[in-house]
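A protein chain is absent from this complex, but the other protein chains hold their places.
When the chains are written out, they are named A, B, C and D in that same order, and each has its own residue count from 1.
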Amino acid sequence: ADQVTLQLKWVAQAQFAGYYVAQDKGFYEEAGLDVEIKPGGPDIAPEQVIAGGGADVIVDWMGGALAAREKGVGLVNIAQPYKKAGMELVCPADGPIQTVDDFKGHTLGVWFYGNEYPFYAWMNKLGLSTEGGEDGVTVLKQSFDVQPLIQKQADCISVMTYNEYWQLMDAGYKPEDLIVFNYTEMGNDLLEDGLYTLEENLEDPAYVDKMVRFVKASMKGWAYATAHPDEAAAIIIDNGGQDENHQKRMMGEVAKLIGEPDAKLIPEAYERTAKALLDQKIITKEPEGAWTSVVTDKMKM
Amino acid sequence: MNETVITAQNLDLTFQTNDGPVHALKDITFDIAEGEFVSLIGPSGCGKTTLLRVIADLEQPTGGTVTVNGMTPEEARLARAYGYVFQQAALFPWRTIKDNIALPLEVMGLDRATRDARIAANMELVNLTGFEQKFPWQLSGGMQQRASIARALAVEPHMLLMDEPFGALDEIVRDHLNEQLLKLWAKTKKTVVFVTHSIPEAVFLSTKIVVMSPRPGRIHEIIDCNLGDDRPLDIRETPEFLEIAHRVREGLRAGHSYDE
Amino acid sequence: MNETVITAQNLDLTFQTNDGPVHALKDITFDIAEGEFVSLIGPSGCGKTTLLRVIADLEQPTGGTVTVNGMTPEEARLARAYGYVFQQAALFPWRTIKDNIALPLEVMGLDRATRDARIAANMELVNLTGFEQKFPWQLSGGMQQRASIARALAVEPHMLLMDEPFGALDEIVRDHLNEQLLKLWAKTKKTVVFVTHSIPEAVFLSTKIVVMSPRPGRIHEIIDCNLGDDRPLDIRETPEFLEIAHRVREGLRAGHSYDE
Amino acid sequence: MTLFRPNWQALLSLLATLYSLTAVPFTATMNGSSSYLVIALLLLGAIGSMLRLSAMLEIAILVVSSLGAAALLIGGLTDATGTANAGYFAGLTAAWLLGWRLVTVLSGDGRNLGTLSSLLVPTLFGIWVLILWEAIVRGTGIPFVLLPPPSAIAVRVTTSTSILMADFNQTVLKAVLFGYIVGSLTGFIVAILADRYRFLANGLLPVGNMASALPMIGVAPVMVIWFGFDWQSKAAVVVVMTFFPMLVNTIAGLASAGEMERDLMRTYASTRWQSLFKLRLPAAMPFIFNALKINSTLALIGAIVAEFFGTPVVGMGFRISTEVGRMNLDMVWAEIALAAVVGSLFYGALALLERAVTFWHPSYRR
Partner (left out) sequence: MTDHSFIKHRLFPVGTILLAIVAIWYAFVVPMNAPFQRDLDRRAGVTSTTAEFLVKTMTQPKPTLPAPHQVAANLWKNTLMVKPWSKRSLIYHSWITLSATLLGFAMGTALGVAIAIGIVHIPALDRSFLPWIITSQTIPIIAVAPMIIVLMSSIGITGLLPKALISTYLSFFPVAVGMVKGLRSPDVLHLDMMRTYSATPMQTLWKLRLPASMPFFFASMKVAVAASLIGAIVGELPTGAVAGIGSKLLAGSYYSQTIDVFAALIAGSVVAILLVTAVDVIGRIVSIRMGAKTP
């Protein structure tokens, strides 16, 4: 069977259920693939791993991938399972922030490590300085958890609809206790989990064929996971995930972001993402050839 | 005679070592009166240092009692009843010679002027003037030993415990220091307990000579020695002197393990 | 006479210290023939140790030349031409007495049987039999010094450099070791350079006595000393002996800084 | 006496140079003549260092040949990243061996070059680390996002000085300095107390040993919760990290005074404080400096790691952890270089102070 190594962006959790399910259910095997899934973590940059030859495909956010592309890592998006962004900013309802106009002079938490681009793009759009002070916002690099909100170190923090939001629920918040700014709903979303591979490999038709089989099997996995969230959660736990109940909920939320698992990238979403990154000078020139539909096009056949 | 200042009653001391106990002192009994000059003499390893250390409360006897000035050795030590000269110089490497001599004076809380005066006088006495600012490793072995003598004398204690203070010195310096010590003793009526290997030195300096014998360390003989208060160096050629020296030598030889 | 083994020509040595240079040796010139027993005597701090260290290539002279067996001191040291006894015992605290004596023999690569034989013989010689398995701190000062003498003798070198080896020993042991050393010397015709503070010791042992004077260390006088090859201990009462001792004492006194 | 005095570095260098002759030119943009110039320089250095020349002349030849060849080799990579062949690396090895020979000559002749050589030698070593790094990274075309070449880092340092200064201010001047002083001082004071009360020492030392092994990764988030996300929580991490080394070392140092020296103080019936100040603290100084030196590196590392958790958007640790995610590896290495420079200067200053305070220790009287 053909070898494929997949590097995830984060630890084993339902965010990546499709791949684990495809693996567990033998979809990859059926497609003649021998897939190794490497979990990520806060210290793993998938872009680095693929540049060093440690992976064939990575799960990455568009922002990080385009930034790496400018640095000479020829990443190309070959599939985009996530149609919507799961990122949002939440603030306690009894806090000082009720609307976007209240941000001035307050502290907002966001993750870094390449996950900060949507936030900065948004602030850029709002015309708010991120240098602190009266007219700007103070940015806090938040830790992995929801403590900054619980401890009231930040007035708002970033959460994923499928993960940290539910940790707040676990911590006793109810939906009505929170003001939520959802990037997708605001139209500020940048593309999240996509599959990327190196440009030079795509010149080889055999490699493209391998990727077609890989993405196809993965999407089969996603479809199965969406249909059987409980089983998917159990598979995640078997692969080192934590907290089965949490994974079930996460599966449900993730399914909403994926919708119909067809892996197609929507060009408008790509354009919006690229523009936002350009506006913030995260990338300096219009990216070219950063996505391709060769794989998804071949999948239909 | 004068009041007793040091008494030992059936002293016994055994060291525990990795290969069995070492019986260092056995059944030691003696009295030392105020103003006496007592020499301890005996073969190497017979327990002279150990005995001096017991008196100074640096070693705990495993049997018997010692009193110093009517107190336990510990109380005497805390009352700063004595000055002690070690067999090795034991100078602090981070202090200059002058500051080493100043050490006990600082501990006693003397003011700088008194300290400086005493340091100068005692460095003069041991002929080290000019070496005030040197560090110990820059001095010869004999010079280090002299610095440590000056350090003990600067304290001006009523009682001096000296462990082979002149061992590393040449004959001339030794003679000189013997005379100085004797003068000091005659003038201040200090009580001195003095460990030495030299029979002439013991006879010249002492009013009483304790001859010890080894394994286990016991008192072999106590020899009275009365050469009068005024002792010029050439007293060492007189018959009385030679007679006492002979007795000490005989005692030493008898207690010694060599059978020649 | 015999072949010359050590020559010094206009030796000069100045130490640099934090408060200025110390002139330790000045214009030292002498010859030592094979089989001679030369004593260095002189006031404390006059440079005896320094001179011995120069011969042993432990100190670099700042002027003049030394040759040892016709070689530079360094070559002689590398050829293991001499054994050295230090003023301090310098035993390794982590080795037992026996292992301390074995040290130079191990360095020389001798096999265990030879080592053990030499160790036993030399421990016997300094009367330390029975203390093989003790560690240095379990021994008295004098015993440590004897162990260090045994260590140097075990090497069986052709030339012995000894820095006050008997300083910490009592008279009886000292006499005993003086006799042993003399026997050894007479038997093996070693060349010995010997630092001492004791005039009788120097006269008893030596064929030549170098009297030094201090600040800066110079040779004051070289006194020949010919008491014949067979010297019982009581030779020390003979007029020839006393006569030489007197000359040494005069020389010492003249070179000394005390003016009594 | 022959004119020829072989040494192993030059001999190996000669071999490597001869091998490199088989692969001219070395890179895509390096022409034959510049490759041969490199070879000529290397031959000059290797042969020159084996002749009985004066030390000065040998040094001069080695400097010119090794550094000259290295400069040409690195220059030969312009627009030719990843095209270096085996001959290129053989030449590089030969130049490096000559550099090693140079260092050996310089340190052997330490006496007549004095302090100059004690600065020169480590500097040369550092220069060679950079040369090899640059040549290997660019010669073999290691991706920038894995390891940037030093030249790129240097460019970044010069273009980002204001960011570096702000990060330095936040991390070093606030967190490290405060934490280092407070942590070391409290460790010292507790050690003095523990020395006074044996009970404390018996209890604290094992606990101290265990705490010093506590991974700071675990402590840092807790500190953020307790002291907020600004520099105070980083300083707290540094306090915790520096406290125990100082405690353990000071206690060991206070116990290091000699038996006889203690006895001496006993005979003076000196008080505890007097023994402490006059004997045991001076004797403990080498140990205390040991702790200060260990702490100087620990403090920096602790503060940087603590910034991986909650932090305002400034600081060396913040920068390192975020710029890795943004693939700005040059910025990451610029911060690492800054940390190394700061840490080395800090350490060097402590070493000088140590020498002044513990001048009497035998290790300075070799």
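Note that a residue touches a chain if its C-beta (ideal position, glycine included) is under 8 Å from a C-beta of that chain, and two chains touch if they have at least 3 such contacts.
Because the structure is predicted, anything quoted here is derived from the model rather than measured.
When the omitted chain is restored, the residue from D:165, D:207 or D:352 that touches it is D:207. Touching the missing chain, out of D:164, D:294, D:313 or D:334, is residue D:294.
For chain A, the list of residues touching the undisplayed chain reads 8, 11-12, 38-45, 48-49, 52-54, 143-147, 150-152, 167, 170-174, 177, 240, 242-243, 246. The missing chain lies against chain D, touching residues 103-104, 106-108, 110, 117-118, 121-122, 124-126, 129, 146-147, 198-204, 206-207, 209-219, 221-222, 225-226, 245, 252, 259, 286, 290, 293-294, 297, 300-301, 304-305, 308, 316-317, 320-321, 324, 332, 336, 339-340, 342-344, 346-348, 362-363, 365-366. Annotation for chain C: contacts to the undisplayed chain at residues 53, 56-58, 77-80, 82-84, 86, 88, 90, 92-96, 103-104, 106-108, 135-137, 155.
Please note the rule applied: only the chains that are shown with their structure count from here on.
Between chain A and chain C, the centres computed from C-alpha atoms are 85 Å apart. Each chain gets a centre from the mean of its Cα atoms; for chain B and chain C, those two points are 27 Å apart.
Between the CA-based centres of chain A and chain B the separation comes to 86 Å, rounded to the whole angstrom. Counting partners per residue, chain B has 88, 135 as the residues that reach two or more other chains. None of the residues of chain D touches two or more other chains. Those residues of chain B that touch chain C in the shared complex are 15, 17-19, 22, 41-45, 49, 87-88, 127, 133-135, 138-143, 146, 164, 167-174, 176, 197-199, 249, 252-253, 256-258, 260. The part of chain D that touches chain B in the complex is made up of residues 258, 260-261, 263-271, 274, 278-279, 282, 285, 358-361, 365.
Within the complex formed with chain D, the chain B residues making contact are 53, 56-58, 77-80, 82-84, 86, 88, 90, 92-94, 103-104, 106-108, 135, 137, 155.
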